[in-house]
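A single protein chain has been removed from this complex, and every other one stays in its place.
Right after this comes chain A.
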Amino acid sequence: MDLLGYQPDIWLPFVFASLMGVSILLYVILDGYDLGVGILTPLARSEAERDMMVASIGPFWDANETWLVLAIGLLLVAFPTAHGMILSTLYLPVFFLLLGLILRGVSFEFRVKARARYKRLWDRLFFAGSLMATFSQGFMLGLYVMGLEMNAVTLLFAVVCALSLTMGYAFIGATWLILKGETDLQRRAVAWAKECIWGLVVGIGAISLATPLVSPRIWERWFEFPTFIWLSPLPILSLALLALLWRSLAHLPAQGDRWAWAPFTAALGLFVLAFLGLGYSFYPYVVPERLTIWEAASAPESLIIILVGACFVVPSILGYTALAYWVFRGKAQGLRYD
């Protein structure tokens, strides 16, 4: 079962690392916008507006979060040693991530099903859960970039990452609301996007600067001639997208809702580029500087079994996910069971 002349124990871990990367990226984008909307909910001017914000993510959040389960699942099944090493190091942030995800997930339901006088409480928990989950993710990203070392500097950097990711998610959440919202909500979402975009810029900038400084290996990967030339589209495209974002935000909302899709699409592009950069920096390590994907991989015969299934199942997942986005296309409407 050689592929392009490579043995299965060489190409399978690579394929699985890519699959895991795609899952993480999809998770960050998809749950990113719905966590972001959660973070923005306290800014709603009225209960109806908050309901509309929640309604814009209501039919999607559950499937969005499933990408996290797949990503963690792939880490678990394809790179079990790395799963243990990373998660037992990040024990506490993982705990807070889970706490946050639990709180916000159940608040979706409780806020509309519990007695009306408790709705505010569940709204606050929804916000708190969204914030806690996002902050923990940023914190973990920061520690991962720092090679999973714990000291004053790395913890400080992790906090910077946590704050940036919070702003980043709020930003992509705001662009989602520009796409799905109308009138006042849409106008306010444009203002939120303008305020939050700086967090994203600082975050991407900080990580881009820190990664090569932490590891000489990553420094060489980026700044050697001529690879430097091949990689230059990443920062250049990012800057172009930022410029496009800035311009489109200045002109939104436009007549007839034109260009409402632009900020979300551009934000999506920025996340993809940032992720590609991060992936390039760390490849082939799954635990930074300690464990490569080949050292951490499961047995080839088990990976093959999963891959065969994935070839059939993943296209259908993408298909019915597209169906759901098609069914709930257009502007968000109140969530109702009838």
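Just so we're on the same page, contacts are C-beta pairs under 8 Å (C-beta built on N, C-alpha and C of every residue); 3 or more make two chains touch, one makes a residue touch a chain; residues count from 1.
Going forward, contacts and distances are computed from a predicted model.
Per the UniProt record, the chain missing from the shown structure is "Cytochrome bd-II oxidase subunit 1", taken from the list "Spore germination protein", "ABC-2 type transport system ATP-binding protein", "NAD-dependent formate dehydrogenase, delta subunit" or "Cytochrome bd-II oxidase subunit 1". Per the touch definition above, the residue from A:Ala17, A:Leu35 or A:Leu74 contacting the chain not shown is A:Leu74.
Touch with the chain omitted from the figure is made, among A:Glu49, A:Asp257 or A:Glu289, by A:Glu49. Summary of contacts with the chain left out: across A:Tyr33, A:Phe110, A:Phe271 or A:Tyr285, the touching residue is A:Phe110.
Which of A:Ile10, A:Leu43, A:Leu87 or A:Leu237 touches the hidden chain is settled by the complete complex: it is A:Leu87. Touching residues on chain A toward the chain that is not drawn are 45-46, 48-49, 51-52, 58-60, 62-63, 65-66, 68-70, 72-78, 80-81, 83-88, 91-92, 94-95, 98-99, 101-103, 105-106, 108-110, 113-115, 182-184, 298-299, 301-302, 305-306, 309-310, 313-314, 317, 320-321, 323-324, 327-328, 331, 333-338.
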